[in-house]
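Excluded from the complex is one protein chain; the other protein chains are retained at their positions.
Naming follows writing order (A, B and C), and every chain is counted from residue 1.
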Amino acid sequence: MVELEREGLKLKEDLKFYFMSPCDKYRARRQIPWKLALQVLKIVMVTTQLVLFGLSNQLVVSFKEENTMAFKHLFLKGYSGIDEDDYSLTVYNQKDFYNSIFFVIDQYHQIGNLSLGTVGYENDEKRKGLKICKQHYQKGSIHPSNDTFYIGPTVETECLHIQKDLLMTNHSRDLLQANPFFSLEFYRLIKVEISFRLKGIDLQTIRVRELPDCYVFHNKITFDNQAHSGKVKIFFDTDATIQDCKDWHISGSTQKNTHYILVFDGFVILTCLTSLILCTRSIVLAIRLQRRFVHFFLEQYNRHVCSADRLEFINGWYVMVIISDLMTIIGSVMKMEIKAKNLTSYDVCSLLLGSSTLLVWVGVIRYLGYFQKYNVLILTMQASLPKVLRFCCCAGMIYLGYTFCGWIVLGPYHEKFEDLNTVAECLFSLLNGDDMFATFAQIQQKSTFVWLFSRLYLYSFISLFIYMILSLFIALITDSYETIKVSF
Amino acid sequence: MVELEREGLKLKEDLKFYFMSPCDKYRARRQIPWKLALQVLKIVMVTTQLVLFGLSNQLVVSFKEENTMAFKHLFLKGYSGIDEDDYSLTVYNQKDFYNSIFFVIDQYHQIGNLSLGTVGYENDEKRKGLKICKQHYQKGSIHPSNDTFYIGPTVETECLHIQKDLLMTNHSRDLLQANPFFSLEFYRLIKVEISFRLKGIDLQTIRVRELPDCYVFHNKITFDNQAHSGKVKIFFDTDATIQDCKDWHISGSTQKNTHYILVFDGFVILTCLTSLILCTRSIVLAIRLQRRFVHFFLEQYNRHVCSADRLEFINGWYVMVIISDLMTIIGSVMKMEIKAKNLTSYDVCSLLLGSSTLLVWVGVIRYLGYFQKYNVLILTMQASLPKVLRFCCCAGMIYLGYTFCGWIVLGPYHEKFEDLNTVAECLFSLLNGDDMFATFAQIQQKSTFVWLFSRLYLYSFISLFIYMILSLFIALITDSYETIKVSF
Amino acid sequence: MVELEREGLKLKEDLKFYFMSPCDKYRARRQIPWKLALQVLKIVMVTTQLVLFGLSNQLVVSFKEENTMAFKHLFLKGYSGIDEDDYSLTVYNQKDFYNSIFFVIDQYHQIGNLSLGTVGYENDEKRKGLKICKQHYQKGSIHPSNDTFYIGPTVETECLHIQKDLLMTNHSRDLLQANPFFSLEFYRLIKVEISFRLKGIDLQTIRVRELPDCYVFHNKITFDNQAHSGKVKIFFDTDATIQDCKDWHISGSTQKNTHYILVFDGFVILTCLTSLILCTRSIVLAIRLQRRFVHFFLEQYNRHVCSADRLEFINGWYVMVIISDLMTIIGSVMKMEIKAKNLTSYDVCSLLLGSSTLLVWVGVIRYLGYFQKYNVLILTMQASLPKVLRFCCCAGMIYLGYTFCGWIVLGPYHEKFEDLNTVAECLFSLLNGDDMFATFAQIQQKSTFVWLFSRLYLYSFISLFIYMILSLFIALITDSYETIKVSF
Partner (left out) sequence: MVELEREGLKLKEDLKFYFMSPCDKYRARRQIPWKLALQVLKIVMVTTQLVLFGLSNQLVVSFKEENTMAFKHLFLKGYSGIDEDDYSLTVYNQKDFYNSIFFVIDQYHQIGNLSLGTVGYENDEKRKGLKICKQHYQKGSIHPSNDTFYIGPTVETECLHIQKDLLMTNHSRDLLQANPFFSLEFYRLIKVEISFRLKGIDLQTIRVRELPDCYVFHNKITFDNQAHSGKVKIFFDTDATIQDCKDWHISGSTQKNTHYILVFDGFVILTCLTSLILCTRSIVLAIRLQRRFVHFFLEQYNRHVCSADRLEFINGWYVMVIISDLMTIIGSVMKMEIKAKNLTSYDVCSLLLGSSTLLVWVGVIRYLGYFQKYNVLILTMQASLPKVLRFCCCAGMIYLGYTFCGWIVLGPYHEKFEDLNTVAECLFSLLNGDDMFATFAQIQQKSTFVWLFSRLYLYSFISLFIYMILSLFIALITDSYETIKVSF
């Protein structure tokens, strides 16, 4: 009995200590807040790493971007770079279609005298030159005037390989045009694809004391006639792969910059590993304490501890730190691999590092919560969150209904309602007061019926969401704030 | 007396059961919530149907759109597709006017060698070729220099039919230009209309395993000189009708896809019919119960039940479900007819299906209302709705006044105030904080008087609505929320 | 004493009656609410009149607009109508300058063969032809290379009158170019102005059964070199005056439409006059009652009535109605004069009619206020208005400070901060959440110092106004609402 009481006292003390803030812990048991210091260090290191990665990433991205831009200007006839959507050009008659194709061939032939960059042909004999492929329905004849057609729906692909040397002669273009390959039957043509490879070297890294990389650009120009609607879209696709250059010589200083960064990455991994271990330990200890508490409660008062109280033991912040640490570690390893040219998945790496940094910064709020006055605000947010989510759920139903309805009815007449995803974004913007007049104005006035519906639809949606639902959000939060404030 | 009491008890129990939620009903009488299950099934089916219809609709719409775009590029001289408003081009001098007309004729003649699509001439002898009509005032002579004019206000129409074959000869254009029909007197010319038909086949449906459709495009190019202001607007109008192709052969697999969709549509109609019947039955039962209650109340307490209490019996949700079901059924039938090419009213069909889906999703809120915590929010919205509407009424008066005033005063100087409907949209956008600076900046600074008025007008409107009226909305909703919260 | 009491009782009753709503008055003394009926009639009539005026105004405005557009396309070399600001074109070198001038002369000469509209030369011999004027500093010589200049600041104007007939000959252009008038000394040239008149007839009114009007267009093209900065702006100004046509004949139906409208305008004036008289009478009666009341109060209780209580007697709504009536009457008279072609001040007329319509519609709120539930809202608005204005005053000071500061510091680097008025509009838009990113992005990055300041300036302004001041508005209104609600 006495033992139980003693155990109870000890448990009480342990529990008290467990739910203390670092400052209080320091005061109570002179326990220096290592974990806190580690987290602060982590914020600094993770952010520095992110910024460094971002800056070096920017160089690579801008080199690729500018090369793509340059290729588009060199290979797409009539490309202006400003007026059109960035990824597409269109051609509406047969002459323009042929001209665009032969323009690519001509330009490829002269690339050395045209380009301002450091590009050259592929050296490999097999991969040198242009490859032109055309895709069409097997065979068929179409007579729209008689409403009759005979078609074989299987798709055939035919290719032509144009060697670079073949193009060197002067009357090569006449020869090419005479080639039966280029007498296209548009009614059954689905696609023409021209693909070729170019190589380049990114010299600008020399200025930041890094080694230049060698690039291979896989360019592909697609003339897309799938719709057979008289409008052929031209797409330009370039895919750049990075390799170590085979043979190089830079006179003067050697490049050591890379090493320092690798060492720094190592430190970041170490820091995160420590933080990961410490937090896991805390959670393990917490679960052990929870078990003790449950056991004691059962023995002493013969009562089960409800699951909500049990969850109190598991600190959500620790879980967040663990997730963030894991992401940083994986991301850093990937970053090192990218530096070593074993990997090229910049996207995944930046996503991991970015998300972990977001979590690390959000984690700072926890430390601010140790101050009384800041705590009111954090608690209000915590308290109102479930209500807000619950309410979002209700509003979401109406939102979904409007999304589907808008897509199906206004889709054919309004650019912003063309696919479900855009509709959702458009409505989201509208309810936050953006782009309203433009949305109203953009509807095509072909069918007055639909036009009237669109007015009803937009006015009702905006009024409902801005005047009713957003106001209710404010009411919810104000209410939570008042509740929390009283309890202090 | 005892009987009455017994009846009263039974009525009480029936009433209690009537106002129960499905969960409680299940607990009370083990009544499995068929209706609830049916509604959930309906949501899934209706949404699926909508998405399927939307996707197939998109193909048709995009084929029409792209053909229209292609025709505009082929037949409108100087059309760039980006710089201008989509539906209009303008011509300001006589040479351009004639050139634009002869351009259409030339292009039509060569369409086979120009177009990248699957278009061809109409086969029917009578409808082949171009038809050019000019509309002008009967006769007259105008001397602006002397401020004198003689005009016959009756409008005459003269037409010229140009056979395709006639255009085949080489010097056809010179012949045409020499035609007295083309010596236009601009001062009395009202309109020139060129109309012709082209046929096309939408082959891309083969990829989704559906049968290609044959299209007839009724194109009409209008040169509109109604205003006699020196600015002639050119409109391009195309109207596509879909028909079954007369004769076709597709080698390989047959097309069965359509059948599955028809069967699915049938199931949707069946589900909605069941739901419709169940809900009608519920309403009938409710009215019967209401009568019993009124009767009992009159007999027992000798009091009339007030109409508000009577209305309580009629569940608004059931009414909504019935409306939604009716719309789905009609919409589905239309959809099947469209598939069978008996109807082409895509708009009405999509409107019916879209609206019914909106209602079905809004209906989900009702089921969420069965949970206590969600109910607070729904009740708040219900409670504040009348107040909000009443207030909208007041605000609407001021809004209307501003609309009229803005239209008349700023109309001639500001694009957004050109017609009443646009003014209303512009003001609505402004009060939600959109496009403010653009609206301020767009006013033409011709008259300083009007310019000053426009500032006063815009500042006062925006301040009044954003600072006073929107804030009052928030006050209303907050108040309702507090009232509802207390009652729980 | 008894008399006084009797008088007191009578006064009490009169006061009670005076402050009654029309409905109560009807119930109390069976007084039919003529005034109310009259106001409702007035709303209908005034709105109808406004719409009619607006529609006819639109025709006139669009004719002028389109002619201006057509002239710009005909006379301004290189005018595209889309890319540039609507009112200005610029020229940067001497060749373009001369070309633009001679282009105007050439086009004017051929206007008959160019224009699609109904324009002709002025018949009057004196006013026929082009007038070219150049303005320059008296004399001077400028040597920027030596930093020296000699200039006479008095401005001289030299003009050349080109007769139309002179232009008819073939080698006229060579003759003109040889004219010493056209050897311009750009360093002292201030302006070149070309002005000419054209006449036109607006035939489209025939369709709405009104008589066509004859127009005189006073066109002026200005080449503005005031700044001597190497950039010459070209302005096109057209001023249209409307006249009755001298001699006309329209075969067929006569035009009676105008008479009906004149009669309708007369009715509107009559209605407003009645309303004006009734309201003036009410106010006179109110003042008389107030005097009785003051007198009685002084005699009976020997107390002065405070001025706030005195003001209660004067019904603000009546004042509004009187103002609105006066505006309508003046506006209607002007409208009739415009119809009779004695006046052309469309702007003033539309402003008067527009404002009066705004007031008439706002007046409807008063009648809504007779219902209990609507009254809460109106009273809240009334109660919060002084607080809101007082607060606007405080916020206005900060706003003014920001306006001045932004103008002086950011003016040279940011288009939106170029003049005080635009700054005010820009800040107003920002605080309502519009065009924020664009404003941030538009600043020129010439001086990092100013760039940093601009960030500080914008962030602080937006945060202060959106988070503090707009929230306080909501607090004010919510508070007023609660105060009012309790008192009911």
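Going forward, a residue touches a chain if its C-beta (ideal position, glycine included) is under 8 Å from a C-beta of that chain, and two chains touch if they have at least 3 such contacts.
This is a predicted model, so every value here is computed, not measured.
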Indicate each shown chain that the hidden chain touches within the full complex. A, C
With respect to the chain omitted from the figure, which of C:113, C:146 or C:342 is a touching residue? C:146
Per the whole complex, from A:16, A:29, A:73 or A:341 the residue touching the absent chain is A:73
Interface residues of subunit C toward the undisplayed chain are 83-84, 91-95, 97, 137-138, 142-154, 186-187, 225-232, 387, 390-391, 393-394, 397-398, 400-402, 404-409, 411-412, 418, 433-438, 440-441, 444, 447, 449-450, 453, 455, 459, 462-463, 466-468, 471-472, 474-476, 478-479
Take the complete complex as the reference. Which residues in subunit A touch the chain that isn't displayed? 47, 50-51, 53-54, 57-58, 61-63, 65-67, 69-71, 73-74, 82-83, 86, 113-123, 198-204, 206-207, 212, 214, 243, 245-253, 346-348, 350-351, 353-355, 357-362, 364-365, 368, 373-374, 377-378, 380-381, 384-385, 388, 392, 416, 421-422, 425-426, 428-429, 432-435, 470, 473-474, 476-478, 480-482, 485
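Everything that follows uses one rule, which is that only the chains that are shown with their structure count from here on.
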Chain contact graph, described as a line, ring, star, complete graph or other shape: line
I'd like the Å distance between the centres of subunit A and subunit C, where a centre is the mean of that chain's Cα atoms. 49
Give me the residue numbers in subunit C that touch at least two other chains, ranges are fine. 433, 474
